[in-house]
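Mind having a look at this structure? Questions to follow.
The other protein chains are all here in position, but one chain of the complex has been omitted.
Lettered A and B in written order, each chain numbered from 1.
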Amino acid sequence: MSMKPQGRPTAPIGTDPVKNGPTHTGNKALQIEEKLIFEIGDFRGTGVDFAQAKGLPPRLGGLARKDEIGLPGLSEPQAMRHYVRLSQKNYAIDMGPFPLGSCTMKHNPRLNEKMARLPGFADIHPLQPVSTVQGALELIDMLALWLKELTGMPAVAMSPKAGAHGELCGMMAIKAALVARGEADTRRRVLAPESSHGTNPATAAQCGFTVDDIPADKTGRVDIKAFKAMLGPDVAAIMVTNPNTGGLFERDIRQMADLVHEAGGYFYCDGANLNAIMGKVKPGDLGIDAMHINLHKTFSTPHGGGGPGAGPTVLSEALAAYAPVPYVVAKGKEFELVEKRSQGAETSFGRMTAFHGQMGMFVRALSFMMSHGIDGLKQAAEDAVLNANYVLTRLKAEMSPAFPGFCMHEALFDDAFLKDSGVETIDFAKAMIDEGYHPMTMYFPLIVHGAMLIEPTESESKEELDQFCDALLALAREAKTGKTDKFKAAPVFAPRRRLDETAAARKPVLRWVSPAQ
Amino acid sequence: MRYLPLNQSDRAKMQDVIGINSIDDLFADVPKNALNPAFDLPRQQSEMAVERALGEMAGKNISGGQGPFFVGAGAYRHHVPATVDHIIQRSEFLTSYTPYQPEIAQGTLQYLFEFQTQVAALTGMDVANASMYDGSTACAEAALMARRVTRKNRVVISGGLHPHYASVTRCNSELIGDKVVLAPANIKGDEDLIAMIDDQTSCVIVQNPDVFGHIRDLTPIAEAAHEKGALLIAVFTEVVSLGALQSPGAMGADIVVGEGQSIGNSLNFGGPYVGLFATRQKYIRHMPGRLCGQTKDADGQRGFVLTLSTREQHIRRDKATSNICTNSGLCALAFSIHMSLLGEKGLRTMATLSHEAACDAADALSALSGVVLLNDNFFNEFTLRLPKNAEQVAEDLAGKGVLGGVPGGRLWPEQEDLHNLLLVAATEMTSTEHIRKFVAALREVL
Partner (left out) sequence: MTTRYTKDHEWVSLEGDVVSIGITKHAAEQLGDVVFVELPDGGKSFAQGDDMAVVESVKAASDVYAPISGEIIETNQTIVDDPAKVNEDPEGAGWFVKIKISKPEEFEALMDEAAYKDFIA
């Protein structure tokens, strides 16, 4: 044979990475450490080329900026690398299951992104003449029709910018209705379950209401007896999430609606968990007066690392007249934008935001709905509930469900299975990170000790769910066998180990400061 | 359905594992007569069909790029580098959640920290939060914060504040029992706000440049407010102006809020946008919204976390500083990327070009007979008084392919004395040719 040296070894030679210690750069192959823009950029540079200014005399009233701003400009390749490296330190739904209960992290179709970027939607101004944006108004009107029909409600306010903003919209409408009835001063109390989202009491307080907790019964639902006893002529409204934050359907919801209405109050339903029932149940059939819809959850406009969201809020006949301006009205084939009281909005409670709401999110949500159709939405709700119950059933083998029976779209566990192991919910969650998963929602709802709330959504395949359950079952077994140290140390393979939140809160450093200062 | 991975055989197997015969066994808690109602909605469609239907709707609108464009009043058409949209569409940014698990969200947290630093520098303040929904809601939140800081309840609003911002703020403040004093629309930028401040005043809200385009010196207002124990809330609707004008912080503002859309974000028919919110260090625990802070991990490496969360709804519930939960994360990222590319140098150039385009437009338009320029000074937006109703003029201009500004009737529908006004904005995108076409069209329709 002729000898042709290969020049390099072509099979791996096993060594112990831990023994070799950290790298010289701090980088770990595809994980590159990245400084702040203020540490890499040129404070005199820019990555944007412009035409030359003419040098006209400024007409700034003598108030031209004199001091330096202190912003670095990165060249385009520097900027690209900076953000790509940062991106690689994030977990994302496109990478794997993101089972955050109550957050509905489902697949984000890219068609929706493409549609939202059509110049006819993205490059139009909110104050252009109405005649030049008829297609945009048509889209808002069509989305409104979908939302009204899906929820069985007669009206919808489209302008709220997020879920919490939608809650505010609903509660403002309730307040306006009470003012109209002359009862704003006597009805000051809002009732909300202990298990509610924090936004509920925060919103009620922002509207000047006081908030009382409704206790839960043994099955994790509203204690209807206690609830009945709390009602009275001072109650403005109840705020109830359904399905609730424990992933359970409030079976007595109709009775609750009847009771609050008999007592002269309104029913605000938190629609955060609409994903479980879209196409299966019309909340309007259950007697609610207002409900926000998180387009970024149920209708998959992306979460984007914490927004933007959108929170259109459906309203009952009793509240519709108080809806905020602006809104769209179809007049034959034309669409009118109601911006002023004299256009028939005499009783509107006012304005929630400068313009018409989250148009970019409307396009994405409608694209999602039209793609699914009513049959697809119903199937998605059923798959989301099926997936959650599959996870619940499989994980029961090693983990402890918080409540007996089936769940809706999310499965809630407590930390009883970790008892005496020394491992706490947070340790269990952090160990999931090392296994390649984003943790579930932890320590929420507050009514369950060491809560772990898993919402798989309809986007997970059976194979993906099986892998996920296998991983959690293995971790649960390991926790019980006393491998506490491993859990306490986790995560070890993430871009960062556990971070010191105490230090961050004691001496807040909220911005970069030049070391020269 | 292309978005659903389960097939019938998966579903059957899973039902067996769970021990049910039908999917509706899982919906047993739903009142029987409320389950599976009829819906009057269409069935699923292919990607191609949806694209066609939405494309038709989009095609009915006149978009900014189709001709001369001079519309502003709270949203501005600037050029956004292609890099920005590419980066924000990366899966790891687009499809991640609020960074509750910081070990696997350092990408989001670091850009928020950078964003906060950029906003603080621009506004001349100590600290900024991780963004609000938009400028108008940030303004409303600022008034609520001033109430918490000063424990007073009278809100004074300048007549130069964008009327939509004033409505949003009023709606929120009155809800909680504050008294809102709104100065009349101030065309000339010469109102006496100082006389309106009293001992019960929690804050004075002033926009700069104001909605008519006048540039205001906030220093005397800040001094008068502080003397009475009130806070000065400075508002901007055009963040690019901070590249040319004295910062609100330098003029004594206590809270600075505004719209950040101009940097990195499209017009989007009004949303999503990105609200900017900055204040002094001493007020940080009264701030609404998310805050990102620097810390160290277990190995001593620098890292970032959400911090001071005890202000927020998920912990403080009915005692939270705000009910805000979601912010404008991805829009803040777009802002931050664009600003990182611009740097101070690029921002100043962008501001100068916008200002010069506005100067050219103001001169050319006010040379028309019957058209009066109301401003002695302005940044990139100014107000014209026309000899007739500006809403009709705007429609007629649109008929000639020119989107020529915002008519007074659109912003102050109930105030007929303002209906001949036209607010005109220019940016670095405005060309000499656009101005020439606008002038020609306006001459024809007047």
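Assume contacts are C-beta pairs under 8 Å (C-beta built on N, C-alpha and C of every residue); 3 or more make two chains touch, one makes a residue touch a chain.
Quick caveat: nothing in here was measured; it's all calculated off a predicted structure.
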### Task
Would you indicate which residue among B:2, B:79, B:285 or B:436 is in contact with the undisplayed chain?
B:285
### Summary
Per the whole complex, from B:309, B:415 or B:431 the residue touching the absent chain is B:309
### Message
For review purposes, identify every residue of subunit A that touches the missing chain, sorted by number.
### Response
443, 501-502, 505-506
### Query
For subunit B, which residues reach the chain that was dropped from this view?
285, 309-310, 315-316, 319
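Everything below uses one rule, namely that only the chains that are shown with their structure count from here on.
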### Task
Using mean C-alpha positions as chain centres, tell me how far subunit A is from subunit B in Å, no decimals.
20
